[in-house]
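The complex appears here without one of its protein chains, the remainder shown in place.
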Amino acid sequence: MNFDPRFSGRQFKSVGTRPIRPDGVDKVTGRARYGADFSMAGQLVGRVLRSPHAHARIRGIDTSKAEQLPGVKAVITAADLPDLTNGDAAMFDILDNCMARTKALYDGHAVAAVAAVDARTARQALKLIEVDYEILPHVTDVDEAMQHGAPLINDAIFTEGLEEKPVKPSNVSKRTQYGHGDVHEGFGQADFIVERSFKTEQTHQGYIEPHACVANVSSDGTADLWVCTQGHFVYRQHCAQLLGMEASKLRVTSSEIGGGFGGKTHVWAEPVALALSRKAGRPVKLVMTRDEVFRASGPTSATSIDVKIGARKDGTITAAEATLRYTSGPYAGMWAEIGAMTAFACYRLDNVKTVGYEVLVNRPKTAAYRAPSAPMAAFAVESAVDELAKELGMDAVEFRIKNAAQEGTRSSYGPVYGPIGIGPTLEAAKDHPHMKAPLGKNQGRGMACGFWFNFGGQTCTDLNIGMDGSVSLAVGTVDVGGSRASLSLVAAEELGIDYSQVKAIVADTSSLGYNDMTDGSRGTFSSSMATISAARNAIKILRERAAQTWDIPVDDVVWEKGHAIARGEKYGNLAALSLKEIAAASGKTGGPIAGHSELVADGAGVSFATHICDIEVDPETGSTRVIRYTVVQDAGKAVHPTYVEGQYQGGAAQGIGWALNEEYIYGKDGRLQNAGFLDYRIPVCSDLPMIDTQILEIPNPNHPYGVRGVGETSIVPPLAAIANAVSNAAGVRMTHIPMSPPRILAAIEAEREG
Amino acid sequence: MVEVTLWGALGQLAGGKTKVEIEAKDIRELFRKLAEQYPAFEPWIDKGIAVAIDGTIYRDTWSKELPQGAEIFLLPRLAGG
Amino acid sequence: MAGVAVSTTINGDNYEYLCQPDETLLDVLRDRLGLTGAKEGCGTGDCGACSVILDNRLVCSCLVLGAEAEGRTIETVEGMAQGDQLHTLQQKFLEHAALQCGICTPGFLIAAKDLLAKNPDPSEEEIRFGLAGNLCRCTGYDKIVRAVQDAATVMKGA
Partner (left out) sequence: MRYIRPLSIEDAVGQLAGAAGPAAILAGGSDLLVRMKGGFVEPDLIVDIKLIDGLSEIRETAEGFSVGATVPCAALRENAPLKKAWPGVVEAASLIGSKQVQGRCTMAGNLCNASPAADSVPALVAAGAQALIVGPGGKRTIPVEAVPTGPGKTSLARGEIVEAILLPKRAARSGDAYLRFIPRTEMDIAVVSAGVNLTLDEQGVVTAARVALGAAAPTVLLVEEAAEALIGRKLDEAALERLATVCAGACRPIDDKRGTIEFRRKVAGVLARRAAITAYERAGGK
């Protein structure tokens, strides 16, 4: 669906307003039901036994004592989840991650599970399961895992993407390369070159709601799953495949979701809960503890990145190169590849080369986290860009403006850009009052840019018009941050009715056709396209019904401002029919009125952001304080600007946490030391200032209203923006994220001592 | 005839080529002919290949037409958060 | 293990229940009494999603035993609205879009209610430190702080 020129400069009626969300009252009164808030009669409590070892062969599991404990109704191991993946390597990894088979591959890897009448019995049963482990050497650090002689995690993995097929297995599952031009030649033209190595530690999405589900497998082969997820249709496919069920017999209902950020795009506990329920013949509720969430669910990659950028005296970048190593957990991934694609996406480069290495380590399987892989690459690149600007004696913003990608630029990942927003966000940042505000003692200002692709995907939507003229909109993309409000606005806009007449809900997998996940910033982008299409289909029927009522040709009926209007002077005496009137008469004009839509919402617009921040550093302790923060980002079109601001602010806050304090800390024994919110330090309210936002609207040519995705890009610039600010405040270049106080103090001391 | 640029991993499968010329009107035909010429592509196509047409990325719209002279770029299918 | 018989007052109503000695008040509220407004985000007092007011003190209900509630008075998010009349804080959270996913919202509302009861005219800094025991991962806190500021203004005028 292309941009509808009718909307250029047009005043929208509903889109762009800020009404209260349809699910709001339930959420402020405690009535909204999340993953753990649903229960079934006779339900059992499921609990998972997890490996305490980072790497161990499972020689045997004896569940007999647990099975004999009164109140225990089922105990399962990998044997109860046999391999039905049929050679699909990605699905096998998901299965093995849900329940370890021959080896436990990280601290927290599930090895068995129980269902019992209550939590206490389930906990006791776990203690009675005897696992015979043969402890193996482990590796958790990305650089160490790549070294010769590092403990090998999977001897069936041979590095893909090498010129010659390797003869020995490796912890590097893949090498990828992107770029164009000749970087060697480019560096030859450079007057200044900056070359640096960076490291970033592994972080977690940190959603406040732990994974939770209720599984109910019936003896007739059908099953229900209630679950907090970003994609219930995808969960259905995966669970059905892993359990050997027909997808149509598994009905998955997505609960309200208490945060996902990419971390709820992957099944963990759900196949286990279904297998427990199947074995016990009763419903099973499985809720992860916070400790389990950190140890066993979706962290992002830890990385090690080398960057080299060269420029001429006039400030033109002549060449840019990066080598990116990303951990993927103990399974193959494509995270470094995304880093390699996004690293230099903001710039217009004649010579660019990026190489990515996917590295297996004994850590949890890496899952997507908001613009996955892009923040780390941006941290390395934007730090080096800042440093290069300093060497050139150029202003950091001017240097970026001079080299910014624009329409027609060949992107560093290959294709040529259409209309894009990097230039405008930089210009807006340059003109922002924040840039000119005075700084206090020990304070520094930093800025950085970020890029994310944004995705669309398969989408299906139903729009039903009630006899009272109200509209219910059933969508299949899970609402993670207010999309029911924005989609209701879109339906109201198209139909020409008031927002209050529309109510959007998220339908279950048996009530609507397949939908891809809410990921890739696609929720509002994709479902609004499907909603527009469904509304237009409904309007066609509304016009037909009006034509029938008036007994005139349907081509003479137009739809305007929520009314059918007979066009032409000959119909001068026909009063317009409102949607409500047509709906009320629908029983006599052909029955219910609905619009349906199923489509692939491709063509999401790439998105850029520029962030500015001020940081104060205590030079005696390395402590930091965020003084001021500003986000400038292109939204294409902001459907519900308040929730767009919310996405900008939330992404920035997550990035701030990542930049300053969040990290997985592993002991020498390979065990995670900080599997809780006490020592995995996400920002608290008093850590942050207000986060100012500026929404730019550069229409996406592939969406009728110009919408781009907005959810992810905001987490890309903060790591670099803060690193640049800290470096400016403390006078030292910070190359290791998070910039925790001990790291900052050590850097300051090292600089002092020269 | 459209000129299609391959990304590194795919290029290796095509004997080190970075660009191939294919007579195809839409993405479906492009994939079909690529699989004919380069059987090693087939598992990649099954897993999912994204096609950038003049900068816009298409992941599943196989009916998308390939305009004459358009810049066609094959990319791996990526995940988001 | 012997169950403990407890009689307590929740949102003005008397409740009687039997609970295990090691069962938390949060588990009792959610699993025995069906009051699932309080959420378990961590179970260790680090996220505030289970906040309730116990005898006029803000607490994490995951750090209180169900048995301890005997003879005491508890306020939960379910008791904030009066009939269909939302509490000012609830209304302001909606108007300011101070929630995205909403899982932390009940805890924030209870903590903010306690904060404004003790300090009707808080500064931004006092609000931020007053709500530091409640984690939110979606909003960056900006709109939450604004909602509380706005609610404080309205409540002072009332």
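We just call them A, B and C in the order they show up, numbering each chain from 1.
The definition used in the following text is that a contact is a pair of C-beta atoms (placed from the backbone, for glycine too) under 8 Å apart; a residue touches a chain by one contact, two chains touch by 3 or more.
Here the structure is a predicted model, which means the values were calculated and not measured.
J.: Which chains here would be touched by the one that got left out?
T.: A, C
J.: From the listed residues A:S170, A:S486 or A:N661, report the one that touches the chain absent from this view.
T.: Once the missing chain is taken into account, the touching residue is A:N661.
J.: Sort through C:L58, C:V77 or C:A147 and give me the one touching the missing partner chain.
T.: C:L58
J.: For a quick check of understanding: of A:Q189, A:N464, A:T589 or A:S623, which residue touches the chain that isn't displayed?
T.: Per the contact definition at the top, the residue touching the missing chain is A:S623.
J.: Of the residues C:V4, C:L18, C:L33 or C:M155, which one touches the chain left out of the display?
T.: Of the listed residues, the one touching the omitted chain is C:V4.
J.: Decide which residue listed in A:P424, A:P683 or A:P704 touches the omitted chain of the complex.
T.: A:P683
J.: Tell me which stretches of subunit A touch the chain missing from the display.
T.: 123, 291, 620-623, 625, 660-661, 665, 673-674, 677-679, 681, 683-684, 686-687, 740-742, 745-746, 749
J.: What residue numbers in subunit C mark contact with the hidden partner chain?
T.: Subunit C touches the missing chain through residues 1-2, 4, 20-22, 24, 43-46, 48, 51, 54, 57-60, 62-65, 67-68, 70, 111, 114-115, 129-134.
The rule is simple: only the chains that are shown with their structure count from here on.
J.: Using the touch rule stated at the top, which two chains are linked by the largest number of C-beta contacts?
T.: A-C
J.: Would you kindly tell me how far, in whole Å, the mean C-alpha position of subunit C lies from that of subunit B?
T.: Chain centroid spacing, subunit B to subunit C, equals 54 Å.
J.: Which positions in subunit A touch two or more other chains at once?
T.: Correct list: 205, 260-261.
J.: Taking each residue of subunit C in turn, which ones touch at least two of the other chains?
T.: none
J.: Can you check the complex and tell me which residues of subunit C touch subunit A?
T.: Touch list, subunit C to subunit A: 1, 20, 22, 30-31, 35-44, 46-47, 49, 76-78, 80-81, 86, 90, 93-97, 99-106, 109, 124-125, 127-129, 131-146.
J.: Looking at the complex, which residues from subunit A come into contact with subunit B?
T.: The contact residues of subunit A facing subunit B are 90, 160-161, 163, 174, 176-178, 205, 260-263, 265, 334, 337-338, 341, 368-372, 411, 413-418, 452-458, 519-522, 600, 602-604, 701-702, 711-712.
J.: Would you tell me which residues of subunit A are touching subunit C in their complex?
T.: 18, 20-21, 23-25, 27-34, 36-37, 39, 120, 205-210, 256-261, 287, 289-290, 480-482, 642-643, 645-646, 649-650, 652-654, 676-678, 682-686, 688, 690-691
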